[in-house]
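Left out: one protein chain. Kept in place: all the others.
Let's look at chain A:
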Amino acid sequence: MTYEQLGVQKGEVLPERVVGPPETYPPLEFRPVQPAQEKNLAESYLLVVKKEFREHMQNSQYYIHPGVKRPDIERYSDRYQLLASHRGQLNINWSRCPKELSHSSAAAKKRKSWTKKTDAKKAKVKDLNVSEALEALQKKEETQTKEGVEEEGEEEGKPEGEEIEELEEDDEELDEGTDYVNNYFDNGDSYIDEEDDALEEGGVF
């Protein structure tokens, strides 16, 4: 466009050139209209319903609270706050959702902690086994020169048997794990504990 087309005559003073981005909050040229001071019945009713609805939703089971983070310092009052924020699990018809959303998720978490515990147990058992095995080996070394091959076989057979037992144990534990998923029902009593272990230390007072 030329200046003439923009409707500017020659020699006319042009508004200053704009350099830089516009302001974030430019001054308003016109004041916005004030909303009506007098509200009619319908409006005030809508307001009441809106507030009530909002409050209801915030206190309902559908308002999901994040797992409470453990503060750096334990305070006595925290216990009460935690208890106050405790809420039951969602109570909806899970058959109307895809399977993966339903309770199994909570159970899966439980299973994890379960296997962790059993792992620890197993480790202890293994430790014992190792020391036993070492002792056995020592004995073996001592006795090897004295006794025959048959006994050696027996001695060796023993730890093997133990190992098999251990494996079976493992299997059982796994089975229990899966069974657990099917049968487990959480009534929400131990909700906080398993969610974030928030009370794990808090419990020792």
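The definition used in the following text is that a contact is a pair of C-beta atoms (placed from the backbone, for glycine too) under 8 Å apart; a residue touches a chain by one contact, two chains touch by 3 or more; residues count from 1.
We adopt the following convention: contacts and distances are computed from a predicted model.
Hidden chain, UniProt protein name from the list "tRNA (guanine(10)-N(2))-methyltransferase", "DNA-directed RNA polymerase III subunit RPC3", "Toll-like receptor 4" or "Small ribosomal subunit protein mS33": "DNA-directed RNA polymerase III subunit RPC3". In the full complex, chain A touches the hidden chain at residues 1, 5-7, 29-30, 32-33, 35, 39, 42-43, 45-47, 49-51, 53-54, 56-58, 60, 62-67, 89-90, 92-102, 105-106, 108-109, 195.
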